[in-house]
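Note that one protein chain is taken out, while the other chains of the complex remain in position.
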Amino acid sequence: MGNLYHNKTAQWLVYTAFFLGLAVIPSFVSDDFLLNQLATYGVYGMLALSISLCWGFGGILNLGQGIAFGLGAYGMAMTMQMQSQTESNPIPPFMLNNSLDQLPWFWEPFSNTAAGLILSIAVPTLFCAIFGGVMFRARVSGPFFAIMTLAMLSAFYTIILDRQPYTGGVNGITPPSPLQLGGFEIDPYSSTAYWIVLAILVTATVVAKLITQSSFGLVTQAIRDDAERVRFLGYSVAGYETAIYTISGAIAAFAGCCLVMLVQYVSPAQLDVGFSLSMVIWAAIGGRLSLLGAMCGAFLIQGAQSYLGDAFLATWLLILGGFFIVVVRFLPNGLASLLESALGLLATKPKTPAAETNGDAKPLPAE
Amino acid sequence: MDLGSLLNALILGLSIASIWLIAALGLTIIYGAAGVINMAHGEFIMLGAYSSYMLQYYLGLPYLLCIPASFVIVGAVGLALERGLIRYLYNRPLDTLLATYGVSLVLMQGVRLIFGSDPKYLAAPEIFSSNISLGFASISSFRVVILLVTALCVLGVWLLFYKTRFGVQVRAVMQNKEMAASFGINSSRVYMMTFALGAGLAGVAGSLFGVLAIVLPTMGASYVVQAFLMVVTGGGSLAGTVVASGVTGELQSIFAFFTNDTFARFVIFVLIVVFLRFRPQGLFAQAGARR
């Protein structure tokens, strides 16, 4: 019978409470640093969310989420950089130092803030749609797709490093002033920046949650569990896989934009293999089958890194690695599955009417 | 451009190929036989370099003896890891990827705690610090050593897998674990041995790379991605990895000859993606393998 964990109403209530909790934080916190830090965690949360959607619900392990994230981040950095260029000073300083005397063609659209912001999301999304489409049509799946994303990520990383005059090379791009939107400057340390990130995070989560509960989401979960059967039933498996991979990429692109808004900096490190792997780790530890769980995983790991990392200086990576091994070994579905089992114990007892009407009689969605 | 330089580039390509191959060899066995995606492979390589350093620095063992000794030490580490962790994860291949990533963090930091984060020095006999000149072409003698050791390892693995009773067992388990078990093959033991063997081969690679480049806790990270690409491109079989490494090494050397090193890498990554698009199962996929 119904486990409260699988009760949709309860889930939505928990999500609401969680985000309301996040929304009131700025009223209590006046510490600029903490606000900025929490906003950065929000970005990591978005990334974990995107991994959870793609991997937990779509069954597509993506070790190259850094591509969409990095392209979004570079787009945003280019937009912000162009905001600080003027008539008399039309091209970014790092290009001058690389003997470019005019703006490269692909930088041109970023002179317009609106166009730049749209491109920052559109380019990575389009990339995912094309790359995913091509790969899934060829029925590349499982570990093979994971390795392909890894190779693609390394390719992007290498080319961005190498094309220094256009990308700033390993030093990346450092826009000298914060993002200007409609005449306002968005101070990265203000509650405005925090709320922008939160609003995007909330929107992304609601969209992702609705997707997982829609019939579309149920088909992707079926593909995750057995792609062949779904194919025999007449569904276009490649189409569904491409769609979920692309949506997940778009969320990562938003995350990239937000990060650059907060830190005013982008470098190839955003496309580093290690960083993409840590996104997967966040989702795995929090629980890839739960959107909220994955997000909490990101908050938990990054929070611990910030606050315990210095205290356990030399042993921090040992602790992190050990914790990770233990979770994978004993809790394959992450910390969220602990909650699931705990609530499962309760579910054997008589239930509330709400749980009874909602929680039974159909194959359980993953969360 | 003259022919001599191109010839040199081709010979160097062979050497680069042998480096890619020895880095990927252990991984091939582990992935091919047990389906485990071992992200800690780079750290096994690093452990190999550190074991050689330790044996040389504290016990004064000659370098050439350090190579087999590293095989044994890292093989033992692999054995312990398999017994302690990996064997619980055989039916969850993607989880082995994650768990071994955790292992790689632990190994890297553990070594850093013991040996410090400064680079260590691994000495090789003076004779390896010279080059062999053959008219137009020339190659360093240490690269020849790597080439020979790699060839020896490949030969050894091939003999083991195709000419011994153990090899038959391994291939049986690869094709169908349950069926093999019903014929009395102890698949758990087979997995354990292949994992230890794969780890040991990484140890050999490490003791070679320590002389060629540098001994650092982070040295393994740069090898694991490229090793994986070789294994997957090859399709998880021994012959596949050999061919994939050979082609990639030559391509890298030739691209680097005509353009530059960074761009050569970019081209190779893209070529691998394109190749796998058209042949997702890799060069020589094992017929009838599970998965």
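In this document, chain identifiers A and B correspond to the written order of the chains, with residue numbering beginning at 1 in each.
Note that a contact is a pair of C-beta atoms (placed from the backbone, for glycine too) under 8 Å apart; a residue touches a chain by one contact, two chains touch by 3 or more.
Heads up, the rule we're going with is that contacts and distances are computed from a predicted model.
Participant: UniProt protein name for the omitted subunit, picking from "Elongation factor P", "Cell shape-determining protein MreC", "ABC transporter substrate-binding protein" or "3-isopropylmalate dehydratase small subunit"?
Facilitator: "ABC transporter substrate-binding protein"
Participant: So one chain is hidden, and I want to know which residue out of A:Pro143, A:Pro175, A:Gly286 or A:Pro332 touches that hidden chain in the complete assembly.
Facilitator: In the full complex, the listed residue that touches the missing chain is A:Pro175.
Participant: For the chain not shown, which residue from A:Ala138, A:Leu218, A:Val263 or A:Ile319 touches it across the whole complex?
Facilitator: The single option touching the absent chain is A:Val263.
Participant: To test your reading of the contact rule: which positions on chain A touch the chain that is missing from view?
Facilitator: Within chain A, the residues that touch the unshown chain are 8-9, 12, 15-16, 19-20, 23, 26, 31-37, 40, 88-89, 93-94, 96-98, 158, 161-162, 164, 168-172, 174-178, 184-185, 187-192, 195-196, 198-199, 202-203, 206, 210, 263-265, 267, 269, 305-306, 309-310, 313-314, 316-317, 358.
Participant: So which bits of chain B touch the chain we can't see?
Facilitator: Within chain B, the residues touching the omitted chain are 4-5, 8-9, 12, 15-16, 19, 109, 112, 117-121, 123, 128-131, 133, 138-143, 209, 211-214, 216, 218-219, 222, 252-253, 256-257, 260-262, 264-265.
One rule holds in what follows: only the chains that are shown with their structure count from here on.
Participant: In angstrom, rounded to a whole number, how far apart do the mean CA points of chain A and chain B lie?
Facilitator: Roughly 33 Å, centre to centre.
Participant: List the residues on chain A that touch chain B in their complex, please.
Facilitator: 61, 134-135, 138-140, 142-144, 146-148, 150-152, 154-155, 158-159, 161-162, 273-274, 277, 280-281, 284, 314-318, 320-325, 328-329, 332
Participant: Tell me, which parts of chain B touch chain A in their complex?
Facilitator: 37, 39, 85, 88-89, 92-95, 97-99, 101-106, 108-110, 112-113, 221, 225, 228-229, 232, 260, 262-263, 265-266, 269-270, 272-273, 276-278, 280-281, 291
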